[in-house]
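With one protein chain removed, the remaining protein chains of the complex are shown where they sit.
Each chain gets a letter, A, B and C, in the order it is written, and its residues are counted from 1.
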Amino acid sequence: MSENVAEAIQRLRKEVAELHQELTRYGLVVWTAGNISARVPGADLMVIKPSGVSYAELAPELMVVTDLEGRLVTDDWAENVAGLKPSSDTAAHAYVYRHLSAVGGQVHTHSTYATAWAARREPIPCVLTMMGDEFGGEIPVGPFALIGDDSIGRGIVETLAQSHSRAVLMANHGVFTIGADAESAVKTAVMCEEVAKTVHLARQLGEPVPIAQADIDRLFDRYQNVYGQ
Amino acid sequence: MSENVAEAIQRLRKEVAELHQELTRYGLVVWTAGNISARVPGADLMVIKPSGVSYAELAPELMVVTDLEGRLVTDDWAENVAGLKPSSDTAAHAYVYRHLSAVGGQVHTHSTYATAWAARREPIPCVLTMMGDEFGGEIPVGPFALIGDDSIGRGIVETLAQSHSRAVLMANHGVFTIGADAESAVKTAVMCEEVAKTVHLARQLGEPVPIAQADIDRLFDRYQNVYGQ
Amino acid sequence: MSENVAEAIQRLRKEVAELHQELTRYGLVVWTAGNISARVPGADLMVIKPSGVSYAELAPELMVVTDLEGRLVTDDWAENVAGLKPSSDTAAHAYVYRHLSAVGGQVHTHSTYATAWAARREPIPCVLTMMGDEFGGEIPVGPFALIGDDSIGRGIVETLAQSHSRAVLMANHGVFTIGADAESAVKTAVMCEEVAKTVHLARQLGEPVPIAQADIDRLFDRYQNVYGQ
Partner (left out) sequence: MSENVAEAIQRLRKEVAELHQELTRYGLVVWTAGNISARVPGADLMVIKPSGVSYAELAPELMVVTDLEGRLVTDDWAENVAGLKPSSDTAAHAYVYRHLSAVGGQVHTHSTYATAWAARREPIPCVLTMMGDEFGGEIPVGPFALIGDDSIGRGIVETLAQSHSRAVLMANHGVFTIGADAESAVKTAVMCEEVAKTVHLARQLGEPVPIAQADIDRLFDRYQNVYGQ
């Protein structure tokens, strides 16, 4: 066990615990119904929220380290608190890390407006410039899948493979987002709920005007390559 | 009077007072319009919010101890503040404790989205996996009942008897939830409002896709038996 | 000038200043768009918010004392800060105090859902037990009236004269509430927005079921005479 991995776990425990506060700050979760994970660089490991623990109680040392099959790591160096189980969505996170090597962080929420689109199994159309920037097109809908095996993870991977979007609405369920790291996946989760709400409101009183695909492409290209510091 | 009951009252006064802060944190109540109670284990007693006291002022010593007919306990050991009346919904809570021995805690709110469903006397259909997890089907509607006798309590008990749900929408009134303890009933109240809002939003722009009953049953069974720590 | 009135002004400056924090806490106001006043017992005077001052800056000494014609009191004992003008809605508050002697406090807001009903000039129907409790029937709509003379005040008084409600929706404008004191008027403003929102939501997906007038009367009578401490 190299020291680098141990250090990375330490850093990610803190980072993942703190990022959960963004989920409550932006109102994306209630009670314990949402979770964040991060891949441990240089190891087939991930750090994820413990199951059923409230956001107010989350501390770095309560985060759970698993392998990329979602199995609890029981070695001493993982420093897992005895008896603490990982999130019940761990299998989905693990599947995504195994199949998408560029993904360094993931978020799962049932954020209200996005989940309303998911309940109708309807993608969110790209009618806002900030959707062009962030998602490069519509936010797609993945299949209905029950928890308990790989079907949620597979649905996420297959749906995202056909889209610019790093967010997917899983049918009748909620939102999964991916990113180069956990913070980037959190940003996508925040923006997903924001555009889900804005387009919902726009649609309530009529039809939003579509944006031409060429303009969406220009927005997406510029934002991914030029925006920020 | 055994010391154990006195200790339990002490603990529940604190617990019930603190749980009311969750009702304001999740926006389930305004002014003084909602209340929580807990059954005192080993005694025919309950601890409940005082009537008309604001959530900011609630302190453990202001919680009111009554018997399971809803009568104020006037003995010294109950430590009731002189002249403080229990919640005006005490009769309903008391009725439920008398008739459902497994119930250890209850919550009543007029949380906005759930009460909107109640105003139409329309159950919330089970179109979200988290509804399957938490409620095992639709959230049912109880009868229209006036405050003042046992009719609200009876309506709650009779409606919940025919459902997996631990939440009931009382017609034109609001939400009552039950649980093994007060915290569990608070969680159900929080989840009830969340799904009431999500399904409301889903319905505004079309029809949510139903979930097959067999899948709902699988979700409910798993969540009740496997989820959490 | 009796000391009692001076003491009452002192007390009401503090009370009115603090109650404005409830308006922001419940989200009933943005920027400076809402105000509270209180009648000074034993004098033809009122204490009211200064015009255009933000809620974060409100301090007891900034509250303005006027007579019941809405004129700034310039005597030393009023302790008005030099040059600070009363709320632009002062004339309406003053008219109400002159014509309804039982009113001790008033609130004006443009709270969002209630103002949406006011924009359609549509009363809020009594379809919730908590509306029966608090308002004893529908919340009525007053006339369209421009600021600048007595027409807003007159509209409030004439509309409330025909209703159990202590809240009135002024057409295309916003909400005015009255009470025995300022806190009671604030409670009515909070409950008015809450029921405006709940009934709005109920109506979005169908028709709320009406409550029989006899039941509304029973609820109102009980709540006004029995509820609370």
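To be clear about the criterion, a residue touches a chain if its C-beta (ideal position, glycine included) is under 8 Å from a C-beta of that chain, and two chains touch if they have at least 3 such contacts.
Worth saying up front: this structure is predicted, and the values here are computed from it rather than measured.
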Chains still shown that are in contact with the chain withheld from the display: A, C
Listed residues C:Thr112, C:Ser163 or C:Ser184, member touching the removed chain: C:Thr112
Touch with the omitted chain, as defined above, among C:Arg13, C:Arg39, C:His93 or C:His173: C:His173
Touch residues of chain A, complete complex, unshown partner: 26, 127-130, 187, 190-191, 194, 197-199, 201-202, 204-209, 211, 215, 218-219, 222, 226-229
Where the missing chain touches chain C, by residue: 30-31, 33, 50-53, 83-85, 88, 110, 112-113, 115-117, 119-122, 144, 146-148, 171-174, 200, 203-204
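We adopt the following convention: only the chains that are shown with their structure count from here on.
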Chain B against chain A, contact positions shared by both copies (same if over half, else different): different
Whole-Å gap separating chain A and chain C, where each centre is the average of the chain's CA atoms: 45
Centroid spacing, where centroids are CA-atom means, of chain A and chain B in whole angstrom: 32
Numbers and ranges of chain C residues touching at least 2 other chains: none
